[in-house]
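Of the protein chains in this complex, one is absent; all others appear in place.
This part shows chain A:
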Amino acid sequence: MTDILIMVLSTLGAIFILIASIGIVRMPDFYTRLSITIKAATLGIGCILAAAAIHFSEFSTTTKVIAIIFFLFITSPVAAFLIARTAYITGIKLWDKSIVDELQDRYDNNNNIPNNRCKEE
């Protein structure tokens, strides 16, 4: 029973990470790449760590696993947010087929922002 649970969890984790890495190659622009990578990798690492916790089934290991997952879930959205914001400000373009870009007006007349930044039309 435990063996099956470990197998399922670690396989799921590996598959999520594989999908994230395929996504980096396949997705059309920077933002979709970023938004795929961060989450799938977080979930994958979470699954693998859970499998490790079940495998060892010790108090100390489980505590560490819970702490790691907790900090991962807290820090990775912040990292994603900062990377995305920096990318937008430095002028990395959205995909051509993007529908709307309502962030555009926010940086129009701001200082420090280059004017040759992404203009979709």
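FYI, contacts are C-beta pairs under 8 Å (C-beta built on N, C-alpha and C of every residue); 3 or more make two chains touch, one makes a residue touch a chain; residues count from 1.
Assume contacts and distances are computed from a predicted model.
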Protein name as given in UniProt for the chain not displayed, "Na+/H+ antiporter subunit E", "Dipeptide transport system permease protein DppC", "NAD(P)/FAD-dependent oxidoreductase" or "Tetratricopeptide repeat protein": "Na+/H+ antiporter subunit E"
Hidden partner chain, residues of chain A it touches: 16, 19, 22-23, 26-29, 31-32, 34-36, 38-40, 42-43, 59, 62, 73-74, 76-78, 80-81, 84-85, 88, 94-95, 97-104, 106
